[in-house]
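Okay, here's the structure, questions in a sec.
Left out: one protein chain. Kept in place: all the others.
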Amino acid sequence: MVNRFKENIKKKSYSDSIFDNVMISVIRIISFLLIIIFVLILGKIFYEGIEVINWNFLTGIPKSNISKGGIGPAIFGTMAVSIIMLILAVPVGIFSAIYINEFAKDTFWLRLIRASVNSLAGVPSIVIGLFGFGFFVLFIGKSIDNILKTGMLFGQPAIIWASATLAVLVLPTIIVTTTEALNSIPLTFRQASLGLGASKWQTIRYIILPQARSGILTGVILALSRSIGETAPIMFLGCAFFLPNLPLAHLDLSIIQIPIINPADQFMHLAYHIFILATQSSNPTLTAPFQYGTTLVLVLITLLLNLTAIIFRFRFRKIIEVVKRNQ
Amino acid sequence: MVNLTLRWAEGFMEEHSEISVQVTGGGSGTGIASLINGTSSIANISRELKQSEINYAKQNGVNPIQHIVALDGIAVIVNPSNKIDAISFSLLKDIYSGKVKNWKTINGNDANIVLYGRENSSGTYEYFRQSILGRNESGRQIDFPSNMQSLQGTASLAEAVSKDKNGIGFGGVGYFALRNDIKVLPISYNNSDKAIPPVINNSINYDAIRNGSYPLSRFLYSYTNGIPKGEEKLYIDFILSYKGQKIVESMEYIPLKKN
Partner (left out) sequence: MTKKYHSSYAKKRTFKSTLVEKAVKYFFFLNGMISVLFLLLIFLFLFKEAISAINNIGITEFFKNIEWYPTSENSRYSIIPLILGTLLTAIPATIISSLLGITLGIYLSEIASGKTREIIKPFIEIFAGLPTVVIGFLMLAVGSTYFQELFNTGTRLNALLAAFGLSIILIPTISSLTEDALRAVPNNLRMASYALGINKFAMIKNVVIPAAISGVSAGIILGFGRAIGETMIVLMVSGNAAELTLNILHSVRTITATIAGELGEVAIGSPHYYALFFIGTFLLIITFIINLISELIIERMRKKLNKMN
């Protein structure tokens, strides 16, 4: 490298400095153009979508071939799938991260787990969808049906299987972010807690987890945002073109009936709805505003989630900085 | 056909509020599978069951009975700027088997023909291949050329052809009838026949499709397990009733009889 420096000094001349300025400007211009393109893309979605968004659109049911009404069931379905996905993925993901950061020593197991998390993160979502269809629906679902004699209740695409598949998809996100959050809590905290006679579990439960809360939350939100935007894996896992009823079952408590999400039902989904509108609408001129409206809703949800994640991450870093300074 | 099934279910439940109809979607494959597994009592599908599927159903103790419930016209579309105004079966075969590659050959502009079609698992793809391409002299099935684009829905196909001056596509006539940015071609069975339009002034030419003078149409079917009884009979009767067939028309399919 020193030789290269010397060469550079030799070569250095006035024309070099002009060339340098030009290249720096080129980098600047390309970057600004890229940012403008990104702004234009977002702007287009906002401009076209904002017109149709109102209360009826957000809560209404699609009518006359999705050209009237709203996208209420799609929003509901997206929420239903995401909630069950979170229930399935978050505890396991956090426990997994706790093992990686708090229990595991640098052994074969830890290396195996870390490598698996990284590899799992790199599996294409369509392959995870393929796995979800083959494993959850056809293997697990069919087996449940055979054992419980429930006909084809579970052995077909449904909310529960879509949620389970998405849970596998976002598991690495949750594990990696949570591990990072736990890792940034100073070791002294653990030593102090253990020194006071607290057990490992007590230390984790009362010292580590509360401190890492916003860091963990960042991971959960990122996972949620990623799962909401995924379309490919749910396409054959129970996503429906149009359903007249919300996927609800009623829990009968004799006095009142509590509606709960029916995990064995099919569902509508925002991302899939956009795909459907873009490819199968019977009258594109009528449905175009709906397309942009639905797109804007989905984009807004993911933007808000990502923004929240960024804010939480920022807050978490602040907390850690304060903690470290006070040591 | 999911849309149609859903509207039928809604209409049926309005008349018979005591009966609840559950509709699950998916392609024809899903419908057939659930009928064979005995989990659905009725399967609405856009093609006839294959002999192999009937055999498989019988092995499982299911006896599929076919009911013809509606008609669907398959139309061929081009860009409005295209000079071609009508087309025959043999020309369609030449175009969609890749023999004719330039519009010039059939008195159009000097430009390459861009073929649009549907996914290879869709019923429309299968129907079009059977009725237009058919078989060669040695009985071997003729396939679409590999450069035919497969679009995810008839709507995106219509959209593509409306923007592509050299495009040609096919699909359910209901998706095309109301659009003015594509040209729906009249079709003749033989070169000497008069070409019959499936759409006249943005409304479907029901009579021509029903009486078969428009040559590209297919039936839509409902399959029940055995002769329908009780609730299933009520449902099939409803589909074939005036109201049920009115729903067919409102969904841009073709009712079996003139209403």
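Per-chain residue numbering starts at 1, and chain names A and B are given in the order in which the chains are listed.
By definition in this document, contacts are C-beta pairs under 8 Å (C-beta built on N, C-alpha and C of every residue); 3 or more make two chains touch, one makes a residue touch a chain.
Because the structure is a prediction, the values reported are computed rather than measured.
Asker: Among the chains included here, which ones are touched by the excluded chain in the whole complex?
Answerer: Looking at the complete complex, the unshown chain comes into contact with A, B.
Asker: Thinking of the whole complex, not just what is shown, which of A:Ile98, A:Ile185 or A:Met268 touches the missing chain?
Answerer: Of the candidates A:Ile98, A:Ile185 or A:Met268, A:Ile98 is in touch with the missing chain.
Asker: Tell me which of A:Leu171, A:Ile185 or A:Met268 is the one touching the absent chain.
Answerer: In the complete complex, the chain left out is touched by residue A:Leu171.
Asker: Write the list of chain B residues that the hidden chain touches.
Answerer: Its contact residues with the unshown chain are 26-29, 32-33, 111-112, 114, 119-122, 125-126, 140-141, 143, 146-152, 156, 159-160, 163-164, 166-167.
Asker: Tell me, which residues in chain A touch the chain that this view leaves out?
Answerer: 1, 4-5, 8-9, 12, 16-17, 19-20, 23-24, 27-28, 30-31, 34-35, 38, 41, 44-45, 92-93, 95-96, 98-100, 102-104, 109, 112-113, 116-131, 133-135, 138-139, 168, 171-172, 175, 194, 197, 199-201, 222, 225-226, 228-232, 235-236, 271-272, 274-275, 277-279, 288, 291, 295, 298-299, 302-303, 306-307, 310
The definition used in the following text is that only the chains that are shown with their structure count from here on.
Asker: Using CA atom averages as chain centres, what separation in Å is found between chain A and chain B?
Answerer: So the centre of chain A lies 38 Å away from the centre of chain B.
Asker: Can you name the residues of chain B that touch chain A in the complex?
Answerer: Listed in rising order, the residues of chain B that touch chain A are 2-3, 6, 9-10, 23-26, 30, 34, 37-39, 151-156, 158-159, 174-175, 178-179, 251-252.
Asker: Can you tell me which positions in chain A touch chain B when the two form their complex?
Answerer: 65, 151-152, 156-157, 240-244, 266, 275-276, 278-284
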